[in-house]
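A single protein chain has been omitted from the complex, and every remaining protein chain is retained in its original position.
The first chain written gets the first letter, and so on, giving A and B; residue counts start at 1 in each chain.
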Amino acid sequence: MPEVRQLSQATPAPIGVTDKLWVAALALLIVGGIATAPLLLDTYMINILIRAFFVAIAAITVDIVWGYCGTLTFGQSAFFGIGVYALAIIFTEYDFGSWQALFALVAAVTVAAAVAALTGWLSFYPGSTPLYASIVSLVVPIVLVQILYSGGTFTGSSSGLVGFESFELEFDNWFRLAGLSLAAVAVVALIVMRSDTGRLLKAMRDNDERCTYLGINTRRYRIIVLVITGIVASLAGFGYAAVGGVAAPENASFSFGTRLIIMVALGGRGTIIGAVIGALSIEVASAYLSGSLPYVWELIIGIALIAVILAFPDGLLGVIKRLTRAVQPTPRGAATRLRPIAAAAANDKASEVAIEVRELSKHFGSLSVLDDVRFTARRAELLSLVGPNGAGKTTLIRCLSDGRERSTGFVAIAGHAIDRLPPDGIVQFGLGRKFQAASVFETLTVAECLRVARTHRTRPSLISASVNLELPPAAISVVERSSLADRLGEEARSLSHGLKQALELAMVLSLEPDVLLLDEPTAGLTRAERQAFADILTTLAARDRLCIVLVEHDLDFVREISSRIIVLHQGKIALDGSVDEVVNSALVREIYTGQSTVAEVVP
Amino acid sequence: MTSRVFLASLAFVAATGSAIAADPIRIGVPVGLSGANSVVAPSVVQSAELAVEEINAKGGVLGRPLALDVADDGSGAAGAQKAFDALVFQKKVNVLISMETSAARNAGLPIVARGKTPFIYTSFYEGKSCSPYLYVNAWVPEQQVPPIVDYFNKEKKAKTYFLVGSDYAFGRGMLSFTKSYIEKTGGKVLGEEYLPMDGSDWTPIISKLKASSADAIITSTAGGAPNVTLTKQLRAAGVTLPYGNLAVDEGTAKSMGADAAEIYISASYVTGIDSPANKTFLAAMSKKFGADLKTPNDLSVPEYEGVYAYKAAVEKAGGTDPQKVLAALSEVSVDGPRGTIRMDKQRHAPLTMYLGQVQPDGSVKVIQSFPNVDPGAQCPPKS
Partner (left out) sequence: MLTVALDTVTTAALLFIISSGLLIVFGVMKIINFAHAAFVTVGAYAALVGARLGLAWALVLLLAFGTGAACGAVTEATIVRRLYQRPLDAILATWGLGTVIDQLITLIFGREVQFVQAPITGTMDLLGIDYSAYRIIMIAAAAIVAVVFTGLLNGTRLGLSTRAVIMNEMLAQGLGVDSARVRLITFAIGSGLAALSGALITPLSSVDPNMGLPWLVSAFMLVMVSGGSLPTLAVSCLVLGGLQVIVSTFVNPILGGLTIAICAAIVLRIRPEGFARA
């Protein structure tokens, strides 16, 4: 039974009874408020708020896709419009009735899901950029609106559809329905975004590449998020049309999509509550002000947007948080407890082949960066890859970890051929790669970073943030030795360079890799840190039988810890041998000093 | 522009309000201050302002002054929803009197019904809109299309036609009526093309028109920008066919300059109408607005008469009770620049129509006039 070690002391106690009472009271207040408000407000305000509630639901979906996942999306309005038109078209063509309503609901959900899946497939593919995803999200509502325009009397074209019969509900009850729906969506969104899954989304936003190299299929997650938010936005549109009785192309347009983004930006992106506040404020203010000062109101919005982007990127909520934090700083999250998991099974596969490379070449046009590289590395080997700048070392690492990088040749990791797999597929074979510049998740805490690193071993929870963090012993030892153990609740961006490197190493070790690729891991470390690092690496190779490949410039470090050295020069392997062989080789001296003599390639 | 309108309304209400100290009757004017109708909206607001000023100067309606509430409906359905909501539920107007695009009108009607507010629609449109709260004092296709098609048939010997419109209820409704009327009178329609309301590039349609070798072209676009872009591009492409424009008003034609010359229009109002009522009206508009006057046209004059119609109805009904006013509206008549008008044909009005041709200086020369054209059966009672 592994012992549970409580390593973090400076964090507050987990959520207690008083907190739960507060939450319950707040919930009661909100529900009560929504139920009784119609009795207090006048008709006009009720009308506006009903519509605003549905728009706010759409704004929440924008916040999830943009604020949490990092894709600037103009396209959520398209899904909203799909819901609007699904209802309007069905009720216009087939009148109103219960089977029509059900049919319309199913149509709204399925069409939105299909379009979202297509959009996701188009936007999120290996190698896509956030800019491209934004572009696609821009095109979707434009295409949809044009389709609506070309639909003649079926879609009402520029006029839209009006006059269809809809659900018979008192406006007061529409208010309660819409308000409670908004509250429900907001609560669910908050719970999920605060859970481990939410952290994972933020990790994808902060550093998609790191996630891929942790074995996380970011494309799949992003598409799933898009489909779910698309369905929710469509349902919001469904409600909007049901109460308003009007379907107009403006409900699906790119302008409306931009409007949603503005609401989220002004309210505070990445907070859910910010989206709700932004949407409600702008909808209400717009209704009261745009009648009397239509142009001045739009002008104010434009100026506010610029100001927010330039000076207050976290929006209104960010400003409030900063003010209250100044008053009462609170450390984040509950105490995290580290728990070691059982060490990997017996290591009689001691001399198993970990990396196999045959005839590996990479060229850009006529420029050859790697030329017929071949070698084999076994478990428990600590192999250093050295060579002057431009020799192709990092390229070789890339070709080992990403199946699409190489031009020709064969690579196998832990006995599995990598073919053309993307990094997240290769990580599944037991590969871990540590980057040269510490690649972590800036806005997540140390504990959360480690939790994300465990994603491909244990699925993240959808509802809670885990308190117990199970890590393999190798990772725990890194965390303890580097004093990260005392800083589990700190955000990664506030760590020193050396600590970030240690964090990244711990994250990669959390994968329980069989093969570890490290790119200049000692760059920028202090002497003491380098020594600690050397100890860690040698232990990993000796005790845990990892195959470690190290790209390094620090030849003393290399000499100290390596069991084998490969020298790369101009894309070819110049020398592959033991430390003594390589260190004493005249060829290596030539390569490094650039003095030309006859090149001797030792096979 | 609109802030001036708003301030003017405010000031004017304040001024007249202090003269007659009584609870004002509020007239809501949802109109396209932005969007496709923004070209004509200012003239509509001016007409309403003149009518209200004149009526208040004579003591108001049943001793109460009139007050205007103008709201922007964005010339479309989404904006109309917001504008109607604001006017009916926030400002709580007693009546809505305005011209709007069909998209806006259709979106506003459910709100009108919920708020039980009479709505006098002062815009020509494609017909057959039959809410019990809606009265129309402008023309429908049955009144407007035959003069042009008959003229093209007889005088221009046109046998084949090409139709172009904006893709919404009005564009399609007008052209579908036109097509059936053309076919009924022995002509043939070679092409019927649409662009969305905010489209501005008519190039492929114009190329199709030229390729079809039609004898005449009839267009029905949204008022304002689409009219202008289409005409300009037609002229730039060298199209000189007989050109009947079902949706242009004199004001827009004037601002199109030379491009508008020789366009045929069929309207219930042209500034050249030679009647004392029209001359008095034009003089009053000139005096009130001076250099800011927007040419009164077939979309704005019915607004003026609409306000007077409401006054008459309220006086007949003895108050602003919606049901009584609605009943009275079909019984009262107004003597205005367009003659005597009574909305007694299923809530629509017989009108005198004028077939005119735009001159190079932008004015309209009347070629023929047709008194008391019946609107036909717009809203037959459900039997």
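One rule holds for everything that comes next: contacts are C-beta pairs under 8 Å (C-beta built on N, C-alpha and C of every residue); 3 or more make two chains touch, one makes a residue touch a chain.
Quick caveat, the model's predicted, so the values are computed rather than measured.
Trainee: From the list B:A22, B:A211 or B:A327, pick the residue that touches the absent chain.
Mentor: B:A211
Trainee: From the list A:Q146, A:T526 or A:S578, pick the residue that touches the absent chain.
Mentor: Considering all chains, including the one not shown, the answer is A:Q146.
Trainee: Looking at the whole complex, which of B:L33, B:M343 or B:V358 touches the chain that is not displayed?
Mentor: The single option touching the absent chain is B:L33.
Trainee: Have a look at B:A225, B:I265 or B:V325 and name the one touching the chain we're not showing.
Mentor: B:A225
Trainee: For the chain left out of this view, which of A:T43, A:S128 or A:S461 touches it?
Mentor: Going through A:T43, A:S128 or A:S461 one by one, A:S128 is the residue touching the chain not shown.
Trainee: Given the full complex, what residues of chain A touch the hidden partner chain?
Mentor: Touching the chain left out of view, chain A contributes residues 72, 122, 125, 127-132, 134-136, 138-139, 142-143, 146, 149-150, 254, 258, 261-262, 265, 295-296, 298-299, 301-306, 309-310, 313.
Trainee: Determine and list the chain B residues touching the chain excluded from the picture.
Mentor: Here the touching residues of chain B are 1-3, 33-34, 38-39, 41-42, 167, 193-196, 198-201, 203-205, 207-208, 210-211, 224-225, 228-229, 232-233, 235-238, 255-257.
Simple rule for what comes next: only the chains that are shown with their structure count from here on.
Trainee: What is the distance, in whole Å, between the centres of chain A and chain B, each centre taken as the mean of its C-alpha atoms?
Mentor: Chain centres of chain A and chain B, defined by C-alpha means, are spaced 55 Å apart.
Trainee: For chain A, which residues are in contact with chain B within the complex?
Mentor: So the residues of chain A touching chain B come out as 42-44, 47-48, 146, 149-150, 152-153, 156-160, 162-163, 244-248, 250-251, 287-288, 290-296.
Trainee: Contact residues on chain B for chain A in the complex?
Mentor: Touch residues, chain B against chain A: 2-3, 6, 33-34, 71-72, 76-79, 81-83, 85-86, 89-90, 101-103, 106-107, 109-110, 166-170, 172, 194, 196-198, 222.
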